[in-house]
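The structure's right below; bear with me while I get my questions together.
Heads up, one of the protein chains got dropped from this complex, but the rest are sitting where they should.
Chain IDs A, B, C and D follow the sequence of writing; residue 1 opens each chain.
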Amino acid sequence: MEFEAPVIDWAVLSPVLVVLAAGVVGVLIEAFVPDRVRRAVQVVLTLAALVGSVVAVALLWDRVATDGFAFVVNGTFLLTPFTLGIQAVVAVLAILGVLVIADRTRTGDDAFAPTAAAVPGTTYEDAAREAGLQQTEIYPLVLFATGGMLLFPATDNLIVLFIALEVLSLPLYVLCATARRRRLLSQEAAFKYFLLGSFASAIMLFGIALVYGFAGTVSLETALFRMAQPGGPILELMPALVIAGVLLITVGLLFKIGAAPFHMWTPDVYQGAPTPITGFMAACVKAAAVGALVRVVFTLSLGLDEELRRNLEVGLWAVAILTMLVGTVAGAVQTDVKRLLAYSSIAHAGFLTVAFVGFSETGAQAVLFYVLAYGLATLGAFAVVTLVREQDADGVVLGEATHLSHWAGLARRAPWLAAAFSLFLLSMAGIPLTAGFIAKFGVFSAAVVAGAWPLAVVGVLASAVAVFFYVRLIVLMVLTPPAEDAEGAQDAEVATEGQDAPDLAADGAGSSAAAGRTLAPARTLRRAPVVVLSSRGFATVAIVICAVGVVLLGVVPQLALDWAGQAASFRPVQP
Amino acid sequence: MNPYVPVLVLMGIAAVLALGGVAASAVIGPKRYNRAKLDAYECGIEPTPLAMGGGRLPIKYYLVAMTFIVFDIEVVFLYPWAVDFVVLAGFGLAAMVIFLALITVPFVYEWRRGGFDWV
Amino acid sequence: MIPGVAADFSADTIVTSIVKAVLVVVFLLTSVLFAIWFERKVVARMQVRPGPNWHGPKGLLQSLADAMKLLLKEDLTVTRADRVTYLLAPMISVFCALLVFAVIPFGPSVTIPFTDYSTPAQLTDFPVATLYVLACASIGVYGIVLGGWSSGSTYPLLGAVRSTAQVISYELAMGLSLVSVFIMAGSMSTSSIVESQTNLWWFLPLAPAFVVYVISMVGETNRLPFDLPEAEGELVSGYMTEYSSMKFAWFFLAEYIAMINVSAVAVTLFLGGWRAPWPLSVIGDGVLNTGWWPVLWFLAKVWLLMFFFVWVRGTLLRLRYDQFMVFGWKVLIPFALGWLVALATFQWLGLAGVTRTQMFVAIAAVALLAAVIVWLLPERKSPDRSPDDGGDGRFDAFAGGYPVPPLPGQSLPPSPRARRTVPPAPPESSGSPADVDAEETR
Amino acid sequence: MSSFPWLTALVVWPLVAALATVLTGAGRGRPASGAASGGGAFSAGSARTVALVGSLVQVALLVGAFGAFDTSTAGTHQLTETYAWIPALGASYAVGVDGVSLLLVALSVGLVPLVILAAWREQGGDHVRLRRYLATVLVLLSFMVVVFAARDVFLFYVVFEAMLIPAYFLIGGFGQGAQRRYAAVKFLLFSLAGGLVMLAAVVALYLQVPVDPATGLRPEDAFLTENLTGLALDPTAERLMFAAFFLAFAIKAPMFPVHTWLPDVTQNATPGTSTLLICVLDKVGTFGMLTLCLPLFPQASRWAAPAIIVLAVISILYGAILAIGQTDVLRLIGYTSVSHFGFIILGIFTFTSLGISGASFMMLNHGISTGALFLLAGFTIARHPRRSQQIADYGGMRKVAPVLGGTFLVAGLSALALPGLATFVSEIMVFLGAYARWPAAVLVAVPAVVLAAVYVLLTYQRMFTGEVGAEVVGAKDLDVREKTVAGVLVAALVVLGLVPGPALDYVREPAGVSVEHVGETDPEPVLGALEGSEQ
């Protein structure tokens, strides 16, 4: 028996390896670094690793762009410009996500439970909180998840695809359960995510098994090549086998991007998970999963015959339409801001699907730009959510104020924050001069190019509905007076606002704000139920970057479009 | 002959024996009903209700179970490698050492964090 | 011939298999009867008392009498038991225990007396025979777990859980120690492994692995000093507390068969299997390694190990549960891992053409260097988790930044639920199993 | 001539001014939130001065632009600037004005200082709010300049949609009506819905541009209007695209039946906002019909013209009739605009030089006259202790505030197109133009003139004549600031009414170009008739 050791081009693997290695180091840090400095070390390491990944992608860029691809061991790891593009997006978004995750507001707490394993509401948990413990394990977990995301779109090997899926999912399941507040809700979210996620991955795995059964290989391209060339080692049951397999794989991927009808987990999980994680998940997972889906679907489209290809297209049409409708219609009736954003993310999954129904490079370009634009806006939006908190009568800051009614009049408490949030919402709505507009333009162009203009029309209509719920939220923040104002015009707003929102613009509608001010001290000090916390820097940086990014991508998108155009090329099926 | 057939034969005999023994004692043995005899044993006091199912065990046991799974998988991967050690040679060794190192990392983590400290 | 298997079963038919299988079962059952007597007798000798001496010559029939008694006892099923599982558990135990011997070679190819029919003295063998052994042993644990769980009683449940934790902990070390044998033998087939020990039994070059195996085999079989799942003083009888009659007998039987099993595996993998020991093996150019002689050597080795079991039982005290687990996880496993890496490296160097002498010189150099470094390093006392540290008895649940259980010498704060105070126990007994149980039952 | 980028300057300067406005006194306003009325050299209070100066500088820039514009070739785009913006999408930053655009730019630039002046004491004396309000107005001004000067469909669309956001805040955030939020959302949703439908058409249009065979890509300036004009389009596709564009513009230029957001907005926004919104921003709708629908989709325009004419006539009558029934003065003015926009659309879809130049001229006139109405109504309302907008709450204002009464009357008369005022000229041109092609439409629409007289005079009568209303007895007449605002507007109306020639020079030639684009010819030489109609 001869064994030939494979030659591994480590450089090609570097974007993924950097992140995963840092995750491993992070675990060791957990083991050995004293807890005082652990958080600082972890944050630095995590950010460094992600930056390193971005750098690695940049270094690889020219090479991959020139050659069209780079791979390791028969496509086990396969970089195309598109893949690299997705990796870049994921890594950049992950950096921003980590910034939000690492943020501690002025309360000194981050969003994570001091000991995630403790039973909620026990003295043990209280003791942990009082001891100022922190679950710094989240950083390695985030790194592992990111590593999985980087790997997810970058393989031709179906089993690696599956493993990447798990590597990205498993840490997320755990991360979902680590919220500091609303522990039960958080654990429940993790639980649901876990059950449904594993279910979907099991389905996908079975699909992979079927494809393997058909082709005798797990290389997607080879499998399709075999399909196109009868006479290979094809089982006689086939090609039903491979069609079922492909279908199941697609279902698994659609689940991950949260496309209807596999979207049910999204609102629950997004709502229950700690908000920074939700942001990270919403932005990065979607980017990675869409990357993988595009890769798989495009490869399929190259290998399938005309009829099957049409069927696939029809299926994607149905998914896209359903997803857009579900996302926008259900989103319109939500009363919780996180759920609302979750439904928005479902709708965006639909728009993304619109982009690649035609299997064109234009579509891939649109996808790349879209995930970047969407990711920035989503991350920013969730980052803002982390800063808007409830407080009790004594001014103790509680969990996030996610109910929409709490967001009324936010612009008065924190005009800049509200402005940023509005900007993100506008971008998601696709208003011109924001990134979202260019993104949607690209998506609909791609659809029309591919002859799917009815889809583009549905997309446009769905956008119109979606605008409604984004605008509703903006109205609430900017135009609706805060709840206490609504009750009585002279309510003691000032007592609350003093420290948090000094730049408060008193409402001049009829009543004299000055009167309210003089009355305030005389009343019992009533605190508003909602408070906007100032960040300790990280989240602010993330929000600012997201906002600047959204605007830049909206006003001068050329650079990003060029980049996406350069990246949106696919290697043809190898003969 | 398939080498697994003898195993099946042995299994059959073992099953017959296992079942037969219990059946035999059930048939031969005396039957004298006594409620106290059928109670759970607890040093003569009334048995704790809900020992089964509702009983909660220290979290350490779960921890051990989870750690075990990680290591068991490791061992499973070691066996084929060990058998083909000579063939795989340096590459196999390097891969396996990396693999072992990666497995050791969580092990070290758990150790440091007191995962193996009973009491 | 099956590729990768040394023994040749090509002549075997289904009839041969049935005969062999029956022989294996008979062998096991009689061995157990003998083993029980053997154990009682040896322990008695160690304790300077006669031991069983009433039934049969030297009390040899004592075990048979016990078995008969158990068969005639009332077959109880406790009211709170989960009936099906409760019934199934002992059967699983004994069933799995009986299966292991399917792949153990009693000897090489033997000729059936009065015929010229030649067949290996082994039921069967296949390329992953050792894996099969491990699988059977693992499934056997289900018997214990389910038995304890389905009894619907506290002690059995605790016994079952402990047993699971224990078995899986020691199984890892055992599995790791076997890997070195596979590396050396290049096969997992039992007959091939025995074949590979023609010149050198593996227990010598693989002494560390052998030691690990021997320790973990004792742990795996729940024998003293590791008999915590049934620890009489703590858990009455552990998982078998609620069992009686033949169901109890099956557990009992399974335990003894397990001892024979692990001994047989040890013999096969490390002690040359059926091969004659050195001075004998050279007699007559290895004539003692042919024919029926090897069965004798095999049995002798197995009973040597059985004696070891009994010896240990008669000598050592039961470990405290925490010590036991810590020993498994913090000593055996890392040691086995380290050994494995070292062995693999040396083997690879050997393949790469480095001579033994060079290797030994290198090892010596490294060892010397390590010794010097250790000597030079300032002695530093581990700051945390030293038993002496918590001398003041105050319990800080988050010493060192993460949640920790109370150290020996510290006491838990009074439990508000029980409205009773755990008296601050003296250091050596505060972590006693009784306390653990108190913890467990909460 | 085009050495100086006048248009870009006109775009950028308001943004600078907005920034300056928002930063003025920002440092001081902060610690004592809202208590910035205390003054100081750079208090929030002086922000309005900054804004005013900024807008006046803008006027100066506008004058420069006029100077650089060559009237003799008003039909072609001048002062053009073209820079690649998003080559990947074929979009460029391309601006340039022909006569019509220049007039509309002038309208927006000219109205803003007046709006700023009018808003001097608005927002309840809260200077921080006022500062933000004025800054938003200036931002909107920048957008308006771009949208009128855009020569690139993509640029046009982007700004067309982006304008909604400041407009939305102007209505919802700074409005005075109780239902301002509702109105703002209604406005936004209507406009966005139209805009998104238009987006689909924009995408579709882009894809009609032939691909460069060499590169496989579409040209980097594919979205330039000149590149999109004259494409050979599939008739069905053309009609669909036309419909999408037209829908967006019809919503914007409130046309029956998609006008319903308008009265709500005018009722709830401040008069200044309404001025900008109705008088300038909504002109984008009619402007778009004129400069995009007609040249880009000539066949479809001709195909749809009859239906549009019908809707336009309905708008004219419907707006006028409903205006009569209104009790809220601002709402009433809103409805009059529906009527007037009907005239403009009617004029555009006559496809005659006369009609189109009349419509173009009317866009300017209507802006001035309705602006005057809104602002003067605002002054009137400001004199009411409860700031009531109900017509019934007033009475005899003429006696307490004669200047206000007089200017209001002039503005009102201009709304009913009294000869001698600018609106008369344009309305007559529209009628003449329409008569040449759609005589029936004219016959049906003419009664609207009578209706206009009814609603204008009735309102004037109820508010300004008769017994002095109990609540407005102590009202003062216009002060200098208000007089300036009113005076400028009234003067413009009169001047343009008496000497329309120079202004018409700007619209005549573009109108001819438009007719040419549609592929029609003028039914008869009517330019002579125009001269005759001018009294």
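The rule is simple: a residue touches a chain if its C-beta (ideal position, glycine included) is under 8 Å from a C-beta of that chain, and two chains touch if they have at least 3 such contacts.
Everything below uses one rule, namely that contacts and distances are computed from a predicted model.
The complex appears with one chain absent; UniProt names that chain "NADH-quinone oxidoreductase subunit K" among the candidates "Heme exporter protein D", "CO or xanthine dehydrogenase, FAD-binding subunit", "NADH-quinone oxidoreductase subunit K" or "Putative MnhB-related membrane protein".
Looking at the complex as a whole, the chain kept out of the display touches A, B. Which of A:Leu60, A:Leu150 or A:Ala190 touches the hidden chain is settled by the complete complex: it is A:Ala190.
Looking at A:Leu79, A:Leu170 or A:Val530, the residue that reaches the missing chain in the full complex is A:Leu170. Shown as candidates are A:Val73, A:Ala202, A:Val314 or A:Leu559; the residue that touches the absent chain is A:Ala202.
Where chain B meets the missing chain, the touching residues are 54, 56, 59, 62, 65-66, 69-70, 72-73, 76-77. Even with one chain removed from view, chain A keeps its contact list with that chain: residues 116-117, 119-120, 159, 162-163, 166, 170, 173-174, 177, 183-185, 187-192, 194-195, 198-199, 201-203, 205-206, 208-210, 212-213, 216-218, 233, 235, 237, 267-268, 271-272, 335-336, 339.
Throughout what follows, only the chains that are shown with their structure count from here on.
C-beta contact counts were set side by side for B-C and A-B; B-C has more. Averaging Cα coordinates per chain places chain A and chain C 50 Å apart. Each chain gets a centre from the mean of its Cα atoms; for chain A and chain B, those two points are 40 Å apart. Separating the centre of chain C from that of chain D, both taken as means of CA atoms, is a distance of 92 Å. The residues of chain B that reach two or more other chains are 84, 89-90, 111, 113, listed in rising order.
Along chain C, residues 402-403 each make contact with two or more other chains. If you check the complex, the residues on chain B that touch chain A are 59, 84, 87-92, 102, 105-106, 108-109, 111-113. Across the complex, chain D meets chain A through its residues 29-31, 33-35, 84-89, 123-126, 128-129, 132, 157-162, 164-165, 169, 172-173, 180-181, 184-185, 188-189, 192-193, 196-197, 199-200, 202-204, 206-207. Residues of chain A that touch chain D in their complex: 426, 429-433, 437-438, 440-442, 444-445, 448-449, 453, 456-457, 460-461, 463-464, 467-468, 471-472, 475, 478-480, 497, 502-506, 508-510, 513-514, 556-558, 561-562, 565.
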